[in-house]
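All protein chains but one are shown at their positions in the complex.
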């Protein structure tokens, strides 16, 4: 599935850019920009692989993920004043990455025979844990825990993929449908500013 | 040992409630409440299993732990104004969970042939690491690092179990004795407001 691999690298680049940008905003030095770019892009998938016992994790088996993460982080570090115009387009690449990460994470959990809830959880985690580590290293409560940005879209896509896995639908089609659901929900959430409810005060 | 499994689920529910409550207090959204409930209840045992190389961790092998964590977190999210009366009883269930987690963690480390200090450490970690991750995600210094709440009771129980493991005492009896020590010390600490010393200023 070469398309999925390509989209995965696109998502990796978009997530690395968001991590590096957060480091620049927080006045970190070059090392901080590299670390935040890396953990944002690869943290979720790495945690998934550790939990599945599939070590070394994906990004150490295929160093393209490392080269892209560090390359993008370096570019953001040196060029960020000129890259501001890319902030809006970045949201679209980020949504593509989100859908891809959910599908890859859920699919891998299913192939390791996780149950329904475990597979959904690992799909959501693959797409969201890197951003949580980024926020913890920036000494902030992870944004995703406070304000809906990603979670519902990931949940819907991961649950759909687990359900489609029980049907005779070919896996590539199921993956495509699930990824499109995540991407569409994410873009709609940006467009209409959707948010999850909080508990009553 | 069905009693131990039952107590483990009780402890899981109590820990999930404490995590979800912290999320509600910190004005997190529904996703944050689910995540904090889950990591508080299963984080310690998951870290233990990762360190022992026993993957996937317990909560992915037996999804009951996930269903209980998410179920309790959902209940806290929707019903927390009516659940305040349960805050005090929760402390007792929490103490039961503490004793159970220490015994399960220490016992598992012993069965994986860890040494004295390693086994004690893993027992304490099983019971305390989830709460530390909860506090880190809430952007706070973990409460347990600042003010005695759990640590001494866990340490005493874990060390007792490691020592009893060298004696001919049957394992279920040793586990019961260690769990009771943790629970009793914990309840006494609540009752008499015990605290560990801090370093002199």
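Structure notes:
The chains carry the letters A and B, assigned in the order they are written, with residues numbered from 1 in each.
Just so it is clear, contacts are C-beta pairs under 8 Å (C-beta built on N, C-alpha and C of every residue); 3 or more make two chains touch, one makes a residue touch a chain.
Worth saying up front: this structure is predicted, and the values here are computed from it rather than measured.
Across the entire complex, the residue among A:4, A:136 or A:187 in touch with the chain not shown is A:136.
Taking the complete complex into account, residues 50-53, 112, 114-118, 121, 132, 136, 139-142, 144-148, 151-152, 195-201 of subunit B touch the chain not shown.
Residues of subunit A that touch the chain left out of view are 23-24, 26-33, 35-36, 38, 46, 50, 53, 55-57, 60, 63, 66-67, 70, 77-78, 80-81, 136-139.
As a convention for this text, only the chains that are shown with their structure count from here on.
The rotation relating subunit A to subunit B, fitted on Cα atoms, comes to 120°, given as a multiple of 5.
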